[in-house]
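Note that this complex is displayed minus one protein chain, with the remaining chains in position.
We just call them A, B and C in the order they show up, numbering each chain from 1.
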Amino acid sequence: MAQRGTLGVAVIGTGKMGADHVRRLAEVTNGARVAAVVDVDAERVKRIADGIEGCTAHTDAAAAMASDGVDAVLIASPGPAHEAALLTAFEHDLPVLCEKPLTPGSASALRVLEAEQKVGHRLVQVGFMRRYDTEYAKLKALLNTGQLGRPLMLHNRHRNVATPPGFTSEMLINDSVVHEMDITRWLLGQEITAVTVLKPTPSDNAPEGLQDPQFVVFETAGGAIVDVEINVNCGFGYQVQAEVVCERGTARIGDGHALITNQAGRWGGTIAQDFVERFEDAYDRQVQAWVDATRRGEVTGPSAWDGYATAAVCEAGVRAQTEGGRIEVELVERPAFYS
Amino acid sequence: MAQRGTLGVAVIGTGKMGADHVRRLAEVTNGARVAAVVDVDAERVKRIADGIEGCTAHTDAAAAMASDGVDAVLIASPGPAHEAALLTAFEHDLPVLCEKPLTPGSASALRVLEAEQKVGHRLVQVGFMRRYDTEYAKLKALLNTGQLGRPLMLHNRHRNVATPPGFTSEMLINDSVVHEMDITRWLLGQEITAVTVLKPTPSDNAPEGLQDPQFVVFETAGGAIVDVEINVNCGFGYQVQAEVVCERGTARIGDGHALITNQAGRWGGTIAQDFVERFEDAYDRQVQAWVDATRRGEVTGPSAWDGYATAAVCEAGVRAQTEGGRIEVELVERPAFYS
Amino acid sequence: MAQRGTLGVAVIGTGKMGADHVRRLAEVTNGARVAAVVDVDAERVKRIADGIEGCTAHTDAAAAMASDGVDAVLIASPGPAHEAALLTAFEHDLPVLCEKPLTPGSASALRVLEAEQKVGHRLVQVGFMRRYDTEYAKLKALLNTGQLGRPLMLHNRHRNVATPPGFTSEMLINDSVVHEMDITRWLLGQEITAVTVLKPTPSDNAPEGLQDPQFVVFETAGGAIVDVEINVNCGFGYQVQAEVVCERGTARIGDGHALITNQAGRWGGTIAQDFVERFEDAYDRQVQAWVDATRRGEVTGPSAWDGYATAAVCEAGVRAQTEGGRIEVELVERPAFYS
Partner (left out) sequence: MAQRGTLGVAVIGTGKMGADHVRRLAEVTNGARVAAVVDVDAERVKRIADGIEGCTAHTDAAAAMASDGVDAVLIASPGPAHEAALLTAFEHDLPVLCEKPLTPGSASALRVLEAEQKVGHRLVQVGFMRRYDTEYAKLKALLNTGQLGRPLMLHNRHRNVATPPGFTSEMLINDSVVHEMDITRWLLGQEITAVTVLKPTPSDNAPEGLQDPQFVVFETAGGAIVDVEINVNCGFGYQVQAEVVCERGTARIGDGHALITNQAGRWGGTIAQDFVERFEDAYDRQVQAWVDATRRGEVTGPSAWDGYATAAVCEAGVRAQTEGGRIEVELVERPAFYS
């Protein structure tokens, strides 16, 4: 693909996340255009397409991918629809940015790995957008310098104001802690080998039936211990913090000290109230980085392997949550294709 | 101008700042393209134009502005060339983003004001990019809520690692403190009425002949007192901080606490080493905001009046520096056109 | 005991800790005097007594306690000698400040509990001095207001620069984590019911044979989860931090932001290098509070029960460290005497 031309993107799924990606590609990203939008809701998808010059509306992903001017695919449909959309994209040899999860389960993720390997070159980037957050990127860069030595522990805090109706303990692992799984694997460069879930007496803020908060412990292949406070009805704000403890020092992100006030007997600042406020820039950077790499003919972000490995850790996490005790993670051997 | 079409920009001046704007428009900004580049160095400008699809090279600003596909102008040439470029843009009725200073002096700035008024509608945005910095924007938004009450004082710190060769005490006012002049006027919504400059014994880090640091005090039309530590050979980093003291509280920005480490007996973080690291995002947002507004047919940023008023304060500042004591700022009456 | 008279204290043990308490009582504390000192080293104890007006030297604790002018006892001898000294103090009905551990083991601690109950009133305060640290005290006071709701989790960091020669994994529980055991019980007002110890690959800084760092998890009777990073060869400083996560907010201490510098590209401050620098004030306050209460005829600090319960948690901790897995803590029923 020539660097010069803008990248024509087909966006699959125009729910909250998909619509936001359409807006981003149209109004924020440099070098891309929304060439096609796909949704099962024909009326909605037509309305969205009508607002964008040169954009076609589809209810069928395959048709969208086959249409003129589509150079790449952004999958933002519900998780269970990802596998089919990915396989179709592979048939068209189209680069894909696939919102997390790659697929909802390690078995289906394995099928995607196999299909991508058959294509013979990488096409998939999974939407683990925290890797594009400025603070996490600084933390990773610092670890990469080696000046702090080998990581021994990683402490994480993941706090949401409140959960939406219908949020389950299982989603707490699959939708929330999944981010710390990816971050752990990426920051430490090691696979997660075991998961333990500890459950304090639930907060009175937790909806009936939701075990919240929880305290999740990962062990990694390199012998690091990782803990995650997952606390999704904390009431006070959206807060994501991480501290890596290395042999010669520690490094911490997530304090968020931009604007500090003195008022009414207190000093301090505001806490973000949702992930948009905290991570909007990361989403912007993720999509820009994907567009830039794709225009250069490269695939640089989190791979389908990252999607698969995380799915396997989620399965162990849900078992640890249900059964108690320490659950080992089972992964297939990593194909050389993904090394 | 229709919202849909991308904005064709002629960039005047391709030195360090102009080249950076060309890169930004081509690779970062959404909705714009570099339609023409202008420089007195014919070879350089051709080399730059050749790297961008559909971009023409010029050594004459007027020719560039007259060429096909140019919808707007970004002036990044040396200050003394601004007046002529602005007047030419006015003849073509082209919206302009003009790097600071608007012009180097209040007399020439006044001529620009008059010319813009003759056009009959605003065309000029001056490149006071700090207004687009996330932290300053949060500070302004907080002041605008009124919850802290009326501003009484504003404390500023402006620190550079070191000055380039040839940097003079006059430039310290015109190139450095000029930012605090704009920020003061913008944050407080008041004109600056007097300037005093206090000079400590210079730092041993200051080059021979440069009075550095200095301590500058502004008085404003609303009775606020503003102080600026300008300290441009501080050695340790690039640091811009501001604290507004209001009737019911204070608010401070610039601490920069993104990544905090514990290492070798110390906790803390790194300090930016230049304005690019600190304000690159602000430049990106400034140009994006200008492109977005221009495509909507609006002019929203700092106006030519802001450019003029700041030039007048600079003149008072240089006099205060040279003559000592308190120098009053003289401004013409603000035309209704700029209210 | 009349409030007016100064408190005559017999200090048992004049090693590093005991000698420091002698200095403190003589030069810092208000309302006390060192009436007697005891050590097996007759020469040393005579030398110390000679430097203090009205102080007698002894090699036998019982003789010291029986001597004129002794109103109270401070035990700073090695742990194995504590039980005998405590029982002797009980015979003389003397109030005691006993350095931690109360005794090195829950069985001997139980004997102390029984003996104190036979006396019929409380005499013992155990030297858990962190309760007298200003920051921990503020944290406790905030929790007591109830404004943050019920505590759900407690995260602790306990970092030392390096361990002395001969420091063992067992001492890491008994001498270091013991502080977090007491703090957990005190802050949450709940007994610890189970202990799990996780062991990352040791740091290269750890001496041969020492498993360092470790990650210790407590469960409490009220269903809270408590984690402790114990990291005693971290190299960079002595750092004790705690964050309590409650239903409606969190509270954190230990950042230590007294003096903040900008220098050589970094902002931040120094980290304490040992417990003296961090907790000297807490030792001073502890002894002053004990002297003040004793002069009023009261016993107010951590009790013999706290000493016993902590000894039992230490035993579970050492088993968890050795055997792996989750070890339950076994406590006798708490006597009404200690409620």
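We adopt the following convention: a residue touches a chain if its C-beta (ideal position, glycine included) is under 8 Å from a C-beta of that chain, and two chains touch if they have at least 3 such contacts.
Just so you know, these numbers come straight off a predicted model, no measurement behind them.
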Touching partners, among the displayed chains, of the absent chain: A, B, C
Contact residue for the chain not shown (choose from C:27, C:68 or C:333): C:27
Contact residue for the chain not shown (choose from B:187, B:224 or B:327): B:224
Per the touch definition above, residue among B:31, B:213 or B:302 touching the missing chain: B:213
Option from C:112, C:251 or C:282 whose C-beta touches the chain left out: C:251
Residue numbers in subunit B that touch the chain omitted from display: 149-150, 152-153, 155, 198-201, 203-205, 213, 215, 217, 219, 222-225, 227, 229, 231, 234-236, 245, 247-250
Touch residues of subunit A, complete complex, unshown partner: 159, 234-237, 239, 255-256, 260, 262-271, 273
Chain not shown, touching residues in subunit C: 4, 26-31, 53, 134-135, 138-139, 142, 147-148, 248-253, 255-264, 288, 292
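Just so we're on the same page, only the chains that are shown with their structure count from here on.
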Subunit C against subunit A, contact positions shared by both copies (same if over half, else different): same
Subunit A and subunit B: spacing of chain centres that average the CA atoms, whole Å: 37
Whole-Å gap separating subunit B and subunit C, where each centre is the average of the chain's CA atoms: 58
Gap in Å, rounded to a whole number, between the CA centres of subunit C and subunit A: 45
Two or more partner chains touched - positions in subunit B: 255-256, 260, 262-264
